[in-house]
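All protein chains of the complex are present and in place, except for one that has been dropped.
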Amino acid sequence: MNELDAQPLSGEPAARVLVAGANGFTGALAARIVWDHPRLRLVAATSRSDAGKRIDALYPRYRVPLELTELDPENPPQVDAAIVAYPHGAAAPTVAALRARGILVVDLSADFRLRSMETYERWYGEHGAPDLFGTGVYGLSEMYREELREAKLVATPGCYPTATVLGLAPLAERGLLDEVFVSAMQGTSGYGRSSDDLVHFSAMTENAFPYKTEGHRHRPEIEQELAALGSPAPVTFVPHLLPLDQGELATCFAALTEPTSREAILALYEERYRDEPFVKLLDKPPTLRALRDTNECHVYVTVEERGRVMAFSALDNIWKGASSQGIQNLNLMLGLDETEGLR
Amino acid sequence: MNELDAQPLSGEPAARVLVAGANGFTGALAARIVWDHPRLRLVAATSRSDAGKRIDALYPRYRVPLELTELDPENPPQVDAAIVAYPHGAAAPTVAALRARGILVVDLSADFRLRSMETYERWYGEHGAPDLFGTGVYGLSEMYREELREAKLVATPGCYPTATVLGLAPLAERGLLDEVFVSAMQGTSGYGRSSDDLVHFSAMTENAFPYKTEGHRHRPEIEQELAALGSPAPVTFVPHLLPLDQGELATCFAALTEPTSREAILALYEERYRDEPFVKLLDKPPTLRALRDTNECHVYVTVEERGRVMAFSALDNIWKGASSQGIQNLNLMLGLDETEGLR
Amino acid sequence: MNELDAQPLSGEPAARVLVAGANGFTGALAARIVWDHPRLRLVAATSRSDAGKRIDALYPRYRVPLELTELDPENPPQVDAAIVAYPHGAAAPTVAALRARGILVVDLSADFRLRSMETYERWYGEHGAPDLFGTGVYGLSEMYREELREAKLVATPGCYPTATVLGLAPLAERGLLDEVFVSAMQGTSGYGRSSDDLVHFSAMTENAFPYKTEGHRHRPEIEQELAALGSPAPVTFVPHLLPLDQGELATCFAALTEPTSREAILALYEERYRDEPFVKLLDKPPTLRALRDTNECHVYVTVEERGRVMAFSALDNIWKGASSQGIQNLNLMLGLDETEGLR
Partner (left out) sequence: MNELDAQPLSGEPAARVLVAGANGFTGALAARIVWDHPRLRLVAATSRSDAGKRIDALYPRYRVPLELTELDPENPPQVDAAIVAYPHGAAAPTVAALRARGILVVDLSADFRLRSMETYERWYGEHGAPDLFGTGVYGLSEMYREELREAKLVATPGCYPTATVLGLAPLAERGLLDEVFVSAMQGTSGYGRSSDDLVHFSAMTENAFPYKTEGHRHRPEIEQELAALGSPAPVTFVPHLLPLDQGELATCFAALTEPTSREAILALYEERYRDEPFVKLLDKPPTLRALRDTNECHVYVTVEERGRVMAFSALDNIWKGASSQGIQNLNLMLGLDETEGLR
């Protein structure tokens, strides 16, 4: 029996999909979401280093009974769309090859997120497909929904920008942000599958620490997006690694450009997120467990006596912070209901 | 055999010590440190609710083979000093009773930390010994070493103020702090032994969250101390609970009153902490595991391109953030070497 | 809007369901599975101590927007079936009251699992509904499927018997078990929601231990069921608590009544479990993460050089070990597909 026939599609497939880099944490999860998606057919899942292994051997809980194959970008399988889960820098040439064949691409790397080549080169080095640079749509569905419906190449934002921008967007859009400080924290799945002393269970249990304290490459991405929304505010950003697997919290402190009452701020958030299917405005602080394994972002905002805002924005870093957000984007690109396969 | 005779004293006892509230996390640890201390004799450890149980039954790893007794504050055992590990509010009357008998007191509660009764009443309610209010020395040895040598009543600071003030003191002392934002995070031992759904292993594993987001009573304590050092700066403070037992990190963002170079800031920190036995200035970000079960505070400071300072200050919340800091204070009060029993 | 109208039923409701005791770990999960079930309507979820609270306040990740009410067993809501998630001993009177009104009952407690009143009284004390004792069907679907289709009262087995019996059933049914030793281990959700020093995160992290070493009340239940299958073998059983939330493993050592080849044993297991929808025979040892949040039981069997059998049986203790197994039973009682709502 062909395992692929086992995929439980409940409707007419809207697209045949390839997941490239399906051996890493985010690629494997993308493959699993496509596999369970009622309208997408998973045609192939590929990996450079783990070809020949089955996804359910590497990630038993995802239950995808599919063997990883190697991808020849010049000769890809017959697909309508591809999700590319390669490391930053390595993604661009493959994205270019797939786009050249007319394949819709949802890229999960940073290669097409930035709008300034100078900034890209500073943080990531030489770009692997400069002709395509700047042609992607930033894949934050809540901000760029209309553009995404027409997009051919989508740059899905990283987990830190997703959490931070969703936490501050209602203020950014009104030009209210004057200065922002972000203390973000994340589980070890955000550190990737790469084996490293730091994420050995014996090193990480009962531990926590800040990292990339001298500048994190997600900061310019966050500043770019807050500015695009209307607030060109400087951002100080520092991430921390926590002893948990999946989950991310951005604790954002903001000074505003003008005095704004607590009520007015709450009203901005309520109005902004009332109709968003995946952003949930809470009336108390978020907890990471509550949204694990979902595409949700939970936001809570409060205001200090002297007017400083604290916005807390939580999500699952490999779901809404990566893979499921990629599918949310793909749903929009394909004209499907944005929530299909994500409830 | 009297179990107390088993205490391994290596020198002449400098004081007979009582630990009140030795059934809670910080009281039990204080009892253990006194037990292992070469110059202190642990005469009694008391508990309201667990009298009759042995400390090593409640906390096997502390290996203190002592039975908890009940304390009658009006008729305490013959001791020279007492460490009081009672909840905020409950400590004051017992402290007063012990002081009335001439017993030196190291209080681990918040009851004598604040200098403004109005502030105390706002955050903690009515004070249980108003006559003594304001008479304690703030037990941050690194700041009040000389006063502590003469003190009869010491208010040991909480873990959050200890971490934050040590993280920012070199700037505060020069009047350099203009505004401060603190994202602090702590393990579940900071939540106390009280049984609560939130700290059930099943609720806390794979979880993390901010709490007391509408104002934390440690904020006024932090502002008080930074002001006392020279920087009356407003502080925005929010704590988080992490899925680990012991460990605390204060991630502090600061805007300065005047432009100051990175080199100048590093020099301030180096000079300030060069001779401190328990504050270690790192050349990379701290990790909580590195200082677990010690009285150390690890500090790392860095400066952003646009001049914002990030200071990271880590400690073990029940050691340097509570119990061992209490013993450090007691060492000073008794004229012992500050580090005795704490290496 | 009535929150109940929000329940996403996709088919005609086959039954109106009450969950009693929906504030505990297994009751809340049962409510969640019923809520998400395409053919069951959740009419009420009750709790003695948490009435008035919403399930999604107590267990946000279950997303059941329903307020807990109090149950008057003499005057229950109009339902066809009830899942009773009460402590052992407390369940029987409520079960009797519900049965007296013709309501189908799936009991998750131990009150109707044993067949000998003497054994029940030894381990649990006086029985609360002796008239009903012995009238329930043992709710291990894989063994009593036909009886369950006709059952009015089902005693869902506990997690340890479920894991152990499924791990050894192919041998038991052939009378092959001569003696059994079981080392079982479980996460803290098996310890219940009751607050206890032992399951405080600070006590349980980096810890593990055996418990109930002087005799565990699940042993007679296991012996009863192995004998019912064909092997009246003595069982030595000891459970351990592990630092994880959900998951359970029964490591079973067995001496056989007659020499049996490895191939013959593997063949027995393969034949026995080939068509079971929820028992998966693995070709390597199970891992707990692979089956978390599912109704699956993963079994692996191997044979030593000298003929001793090791059978490893893993499941999620609050799913297949309690709540979802209860729904599996209810599906059978209602004539539904056994897997409905459990995939």
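By letter and in written order, the chains are A, B and C; residue numbering begins at 1 in each of them.
Here, a residue touches a chain if its C-beta (ideal position, glycine included) is under 8 Å from a C-beta of that chain, and two chains touch if they have at least 3 such contacts.
In this text, all values refer to a predicted model and were calculated from it rather than measured experimentally.
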Considering the whole complex, which of C:74, C:270 or C:304 touches the chain not shown?
-> C:304
Could you tell which one of C:288, C:327 or C:342 touches the chain left off the display?
-> C:288
Candidate in contact with the missing chain, chosen from C:98, C:114 or C:242 = C:242
Quick one: which of B:107, B:142 or B:206 touches the chain that's been left out?
-> B:206
Across the whole complex, the chain not displayed is touched by chain C residues 181, 183, 185, 187, 203, 205-211, 213-215, 234, 236, 238, 240, 242-247, 249, 251, 253, 285-289, 292, 300, 302, 304-306, 308, 310, 312, 314
Could you list which residues of chain B touch the chain missing from the display?
-> 60-61, 205-206, 287, 289-292
Residues belonging to chain A that touch the chain removed from view | 25, 58, 187-189, 193, 195-197, 199-202, 204-206, 243-246
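Basically, only the chains that are shown with their structure count from here on.
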For the pair chain B and chain C, the C-alpha centroid-to-centroid distance in angstrom is 46
Roughly how many whole angstrom separate the Cα centroids of chain A and chain B?
-> 40
Per-residue overlap in chain A, given as positions that touch at least 2 other chains | 205-206, 287, 289, 292
